[in-house]
Each structure stands twice: as C-alpha cells, then as structure tokens.
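What follows is one structure encoded as structure tokens, with my remarks underneath.
Only a part of the assembly is drawn; its chains keep their places, and the rest are absent.
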Amino acid sequence: MNQATFLRNAWYMFAWSDEVLAAPFARTILGEPVVVYRNSAEAGDLTALMDRCPHRFAPLSKGQLVNGNIECPYHGLQFNGAGKCVHNIFSSAVPAAAKVKTYPIQEVDQALWIWMGDPALADVATIPLIDYHHARDSRWVSGLTTAKADYRLLSDNLMDLSHTTLIHPGLGGRDYMPKVRSWEQPNGDVVASFTTENMNNFFGEEVIPAPFVRHCDTIRWSPPSTHYLASQTSHVGSEEAVVSIYSAHILTPETPTSTHYFWSSTVPDGFPEEVIRETLIQAFDREDKPMVEAVQVRMGDAELWDLNPVLLPSDVGGVRMRRKLEALLKAEHAQANACAVESATSS
Amino acid sequence: MNQATFLRNAWYMFAWSDEVLAAPFARTILGEPVVVYRNSAEAGDLTALMDRCPHRFAPLSKGQLVNGNIECPYHGLQFNGAGKCVHNIFSSAVPAAAKVKTYPIQEVDQALWIWMGDPALADVATIPLIDYHHARDSRWVSGLTTAKADYRLLSDNLMDLSHTTLIHPGLGGRDYMPKVRSWEQPNGDVVASFTTENMNNFFGEEVIPAPFVRHCDTIRWSPPSTHYLASQTSHVGSEEAVVSIYSAHILTPETPTSTHYFWSSTVPDGFPEEVIRETLIQAFDREDKPMVEAVQVRMGDAELWDLNPVLLPSDVGGVRMRRKLEALLKAEHAQANACAVESATSS
C-alpha cells in the first residue's frame, strides 16, 4: 500500500464551501499538506498551495492573508495566488527562487475540488457534478467524516450495498435482500444496482401507506472515487418511486490508510432535514466507519488481491470498480514513465 | 525479535474458561487474530477460527452465532466449526472456497488451550496440566495481565526468583537470600529452586508461630512457556512445609513484544482468597510488570544474547530455559524447512 495507489491526474473533493471561510484552511490530500484560502471574500477567488514555505518549511496555513497574499507565519515571506513570493517584509529584494507549489482548485455547487497531478491536464469540465447540488431550490444535507482506512475499502463498501442487511438496521436491515446487477457505462463509470422486490416498509406507513415496499439502490462510481446513489422506494410490484433519495459519497485519500469521506443527501418532501442528517451520520460514522476501519486493521498493509479474497455475487460492482481503477493507475504510471524516458533521452 | 521467536507447534493458553461465555471472544495469539466461541452452551463445544472473514476480511468476532455457526458481521457469510462456509444469507449458492483457518482448541480444568501450528501435530495429551486446577475441592484464584514485553523476558523473570529480594517486599524482600540450583528433568522441563534457610517470617506469627522460617521456591518451566511454582515455608532447619502455595504462570505471546500472562494460585487453608489474590496482583501487575516492561524498552529490538548480558549464578535456570527453547525453535524451523524442500522436490 503506497502512494502509487492514488490517481494523481484527477479532481478530488477538498472541502465543503462552508469549511473554507476567511482564514487559510489546511488539509492533507494524497499525503501532501495543502492550504486553501479565498483571495478576496467577494470574488471568492481560491488559491491552493502546498502548505509548506519554501524558505524554512513552516506551515503557511498558520499565517495570515495580507492584501490577498498569504504570509508565512515564521519569517513573513508573502506569496501570491500563483505561489510566487511577492514580498519580503524585511527587504525590497524578493527571493526569486521562492516559489510554492500550486494546485488547480475550483468551487462548484458548494464543494471545492482540487487537482493534485499535472496542472496542464486539469480540465474543469471533468469535475464530477452532483445534480442536486446544482439544482435551484433542492433541499440537501451534507457532512464529512475521516476514516482510518484506504479509500478503496470505502469504495468497496459502497459498491456492495448488501452490507446494509447486516450493518444498517435503520435502512432495512435483515429485510434488505437485494438482487445485484452491475455494468459499466460508456464513459467508464461503473454502476451497481440492488433491488429488493418485497421488504418491510422501513419508512413507516405514514410515509408510504403499505406494510411492504419495493426498494432499489443504484450506485454509480466515477473515477477516482465519487459515488452517486439513487435510493428509490416504490409499492411492491411497481417501479414508480414513491420516495426517492439521492446521495453523493465522495472519497478523498488523506494518506494511504486514511480517507476524507464527504457525503450529501437530498431531503425528500415531508422529511425534516435533521432526520435525514441523523440517519446518515448513524450509518456512516457509527456503522460503516468502524467496520471498514476494522477491516483495514485485519488487512494490515497487504493489497486486497494478495490476500485472495473469496468473491460473492454481490462483489460484482466492487470488483469491476477495482479493475477499472487499476487500469487507470497503470495507464497513469505508464504515462509518467514515458515522460521520464522522453525527458531523459531529449536532454 | 520476530515471529521466529515463537514455537508454533505447541499448546498455548488462550483464556480462562469464564472469559469465554456465550458471545464470540477475540484475542490475538502469536500475532494472529483469533475468535473463539462455544457452539452450544450445553455441550461446551469450542471453536477457534482466525478472526478474519475470507471474503472481505471483517472481524468475525463482531458477528453473532446462528444455529451454532458464526455469522460475519459485514455481509453475513456463516461458518461452521470446521471453518467451512455453510450459508450465504443472500443466496443458496455457498462459496466453496470460503474457508476460515481453524485452530485446535481444548478446555481443560477451567482453561482454554489453543494450538497455532500444524493441526496434525496437536496432541491433546501434551496440554500442560496444573494439578490443583484438576483436583476436586481445591481452592485457587486466577487472573490475567497483559504486559508490553517479549514473553521470554517474563520467563527470565520467573526463572530467576532472586528478583523477589528487590522487587517484592511483601514476599520476603531483602530477607529473601536464596541458594539457587537448577536442573533439567528427563522430559526436558527445566527446574530452578531457591532456598532461603533462615528469613523473617513474612507470613506473621499467627500463621507460623516462629520469628524466622525456611522458605523454598521451586519453579518448573515446561516449553514453550508454562511455569509451575511450589512455594514451601517450613520451620528453620526443617524441610517439612507448614505453608505450601502452588502457582501457575502461563505465558502466551500476543505479539513479539507483548504477552498474555495467565496466573493462578492455590489458597492455603486459613487464608482468605482475597488476600492471596491481592498479593499476586500486587506482585505481578504492580511490581514485576513495570520492571519487565522497562527492560523491554532498554533492550529495544535486540535479542538478549546480542547485548552480551553479564550472567550471575542465579541466572542458571533462566539460561537453561533459554537454551532449551532455542533448541526447540531451531528444530521446528529445521523441520519446516525440510517439509518445504520435500514439498518442492516432490512436485
């Protein structure tokens, strides 16, 4: 398990917009310390820099903003949004070599997305879009939890929702007995669906006036680690949803064995926001996270395939996701090596 | 210091019987996570499995028992006492490859013993027997402490009881000035005896009506790490014990640098159980354990002999024990290599 398990040329969610206010905000992404700040509150311009001054390696995030530039808290060098040193408080001579690594960062629909790889490849059009984040007047709640586990174990967990049966009694529990299907979309996204034709009405009859319901979860993985889930509940025998809840599960590796898990969910008409929020915090923080962290402990630093996992039919989506991710990692490493060779032979 | 310091083909104490009740019970033994449960409360049938589901590596110990089988808490596979998957809650197709490693386990006189090596070699007749555990109507107390130290350092401590003088003021302290002898028994066990001909009567004259006593401790080590101690106090000049206390000190490595220390002791007539229990908790938890843990810190990851210890006469038993243990480890590794060669050449 090493940093070669991360795709670098990809957008990763960095934070929810309301986490990054006036002050510099620090978070570790793919093992690198990053500081993000808004150059001006009105414009909302964002800067993302490595959170390490090139002078004496102090954390810039502990500094303040001066005229839209970030000032190192140790000896006062000031850097602009391009990572260039623009002011030395002690001297008119600005050190030309003082340059901080910058990262492309974008704010889209209340979320900040960062690109940790080659900036030349960062195409804003490829930022994952969550439709209900974008929709006017949609009601949704969001949160974040950081788990001590490889991000791929959290993806595995999402791509096999049959764990609901054992782990999430409040989401159906033992009644959740899905038929599982999976396919790859033309764009390379991987989808898995989980349909239970007849289960106890876990919403209660004041929501759906019937003792039993049909429930279908359809989750779509977009590389490297964004998951979009449509949870649709209908009358038994019907595919027309009476209650639909959409949710996003966006994983950003902090280190090889820890992951920022950003989540959001729509709030259907008639539901209080707090009920949905509490249900999801219960599911993610208190049910999923301890299990996935326990799996990480049991796996130690072994790669999944090296442990020869026994596969079940419900693993179909997760395995397809893993294979796709491995192909993307292999392609990225091949490209990196090719560039290294080219650079070596042309010099 | 690595796992090659553990004999694998040996019985290790896993738990006291009353630690393992209805629910699955987890403990790490020789670095491996193990879960033990009773298949049925009446029969007392025991199962010991690696505490890691072969599907997605969840800890089985967090699951429940269903018809005497253990159910994985993550996706519900059920395993029987032979480690074979017997039920998939989602499908009639049971994954044939899903097999959990099992370990021989036996309950003898209130203690559970596990065999971590080749099951074909596990002979129940070689489980260490503690006579007073077996005796009808004997009174004894027991306990467990887990120390952050290599199990061999705890054996060293037991095989040189001259540490009593400095460490255990309540067991004689400075008056404990033993003559030390050691020998190997025909079966390979190592014995060390510590005789003080004349010391203050640390029991008090209400127990032995004399100001001074003779005291003899005889400790027997059986590989890999069971110690049986007879502590006999008599009148000065006599070898006929007035008070005899027998105790067992059974060490099971948790990891290369941590050890489960199971202990028990008879309670002589006229003594309240609580007095004996408190005396031993004081001696093991508050006196021996901090010292042995401090030694572990000072030794770091060095092997004892690599640090060239200066040996004293009182080390005679501990050194004999170490040499015996090293010979057994060497034989086990040679056998393992021979099997590996045989298997390679016969294929």
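Letters A and B mark the chains in the order given here, with residues in each chain numbered from 1 onward.
Here is the rule we use: contacts are C-beta pairs under 8 Å (C-beta built on N, C-alpha and C of every residue); 3 or more make two chains touch, one makes a residue touch a chain.
Quick caveat: nothing in here was measured; it's all calculated off a predicted structure.
A.B. asks: Count all the copies in this homomeric complex, not only the 2 that are shown.
C.D. replies: Counting every copy in the complex, the total comes to 3.
The rule is short, and it goes like this: only the chains that are shown with their structure count from here on.
A.B. asks: In whole angstrom, how far does the Cα centroid of chain A sit from the Cα centroid of chain B?
C.D. replies: Here chain A and chain B have centroids separated by 47 Å.
A.B. asks: Can you name the residues of chain B that touch chain A in the complex?
C.D. replies: 33, 51-52, 54-59, 62, 71-77, 85, 88-91, 93, 95, 97-98
A.B. asks: How about chain A: which of its residues touch chain B in the complex?
C.D. replies: 156, 160, 162-163, 165-167, 177-178, 291, 294-295, 298-299, 307-314
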